[in-house]
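Here the complex is missing a single protein chain, while all its other protein chains stay put.
Naming follows writing order (A and B), and every chain is counted from residue 1.
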Amino acid sequence: MKKYLAVALGILTAIGGFVDIGDLVTNAVVGSRFGMSLAWVVVVGVGGICLFAQMSGRVAAISGRATFEIIRERLGPRAGTANLVASVMITVMTLTAEVGGIALALQLASGVQPLLWIPVAAFAVWLVIWRVKFSIMENVAGILGLTLVVFGVALFLLGPNWGDLRSQALQQTSHPRETPLTYWYYAIALFGAAMTPYEVFFFSSGGVEEKWTEKDLVTSRANVMVGFPLGGVLSLFIAGCAATVLLPRGVDVDALSQTVLPVAIGAGKLGLAIVILGVVAATFGAALETGLSAGYALAQFNGWSWGKFRRPAEAARFHLTIIVCLIIAVLVLLTGIDPILVTEYSVVFSAVALPLTYLPILVVANDPQYVGEHVNGRLLNAVSSVYLVIILVAAVAAIPLMILTKAGA
Amino acid sequence: MLLSEILRRPVVGEDGPLGFVADCRLALDGPPHPLLAEARLVGLIVAPKNRQGFLGYERTSVSSPAPLAQWYERRQRGSFLVLWKDIESVDDVVTLRPGYTRWSSAL
Partner (left out) sequence: MPELPKHEIAGQVLDVNLHILDRQVLDNGDVPIGHVDGVEVDGIDRGQELDPDSSPVVTNLVLNSGLWPRMFGGRPPESRLHRVPWSAVSKIGTAIELGEPGSSFDVTWPERWVRDQVIARIPGGRHAPE
């Protein structure tokens, strides 16, 4: 019985933890401009992250080695350093977006200017990383994030034309006022939002934090294979709400308030209160994950001792890195830059950075030295190779499309 | 001397350039210490090209179906092991003795 509870908890945490500010904003933007015609990207993205999270979790559980140690070993110093620099920059960018997201959500709740919330949010994030146990942190943030299911509730209450939504999803064509270029640009953005690179560092490092062994493989697989797809469904709800409320009115999403507007309309004040709680929890949880991931990446690459399972005094440089990254995030946000803008760029750059983390994981998941007998099966390799191609195409096309579409204007 | 410094140095024999130092092979067959046996340098792996490879992936295979087998094969193509006794001197260039033997570089 205890085992089932643990698995259930893990799944719920995975669902609630799946959505971050990138998913929130990108799905809302996409829903408001393209309806459900990009829904397939969410499906593809969820499939990809399930695949690679499972592989990186397996490597961590059996070899005890986390992602960036492997990147250093496999790529050597030159390519490894380039990888590290790019990955840390993107992770810090995402961290900045998440902290900004917390502040924006708190603004929605309180009416107080986000600039005032930013240092508070960052401090709170740091405090939790400093003092709260890893599993408690994960579980609480994940469960609270589940409240985002109110997007689904609101969607049903809004009574959309389901046939319309379905035909949008299946047609996969651009909306009349959009061009194919913007369609594909947002496809890549959505892909990057679903397959965030930091998730892989975090998942594999988390496996080492929680001292996974071979016995935990089943649980971790369940968390991933059930939790992440359901999290993807949440993303689709967000897009669906936007498609139902914002699309017909031609409302563009450029503020967090518009993302949650459909919930307010569909589920009233109570719905709005719940969704704001959900957004705060999801962005806070994601800020914890990205902050830790920046620390994991730098510490593992350099061979420092790391991990929340150690007292901060025993992982000094790891914690210093996280503090510095949080300070950078705060300083950037205090320039007054719009967190939504940071979010929109961070998801596209995430797509560019994807091959850097996924390639080494795929290689190592096949290496018996690391995973013993649990090497990838033929089918898994075949599917992963297809994903690798998709990831490379997305990574290469992202920047040119960004330039051509002026970042999706 | 640091073995890491020898990597990628050109290797020449009596018949001219042979390639570059791809790796250094050690064997733990010396007198046992409390923990691990002493490690001896057995020889150098010479590879025809000074391969940097794509992002350093010359060491592994990315097309994963039969990764280790394919990787060994690719790694071995043209590369060979020379034993310590066949190495004449190590400087900016590694010089081999006349009549050196090429051994298989497989592990």
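Definition applied: a residue touches a chain if its C-beta (ideal position, glycine included) is under 8 Å from a C-beta of that chain, and two chains touch if they have at least 3 such contacts.
Computed from a predicted structure; not experimentally measured.
Contacts of the undisplayed chain with the visible chains, over the whole complex, involve A, B.
Among the residues A:F52, A:W117, A:F201 or A:W306, only A:W306 touches the chain that is left out of the figure.
Touching the chain that is not shown, out of A:A86, A:A109, A:V132 or A:L217: A:V132 (per the contact rule at the top).
In the full complex, subunit B touches the hidden chain at residues 1-5, 7, 22-30, 33-43, 45, 59, 77-78, 80-81, 83-91, 97, 101-107.
Interface residues of subunit A facing the missing partner chain: 63-65, 69, 72-73, 76-78, 80-81, 130-134, 299-300, 302-306, 308-314, 316-317, 319-320, 369-370.
Criterion: only the chains that are shown with their structure count from here on.
Here the CA centre of subunit A is 43 Å from the CA centre of subunit B.
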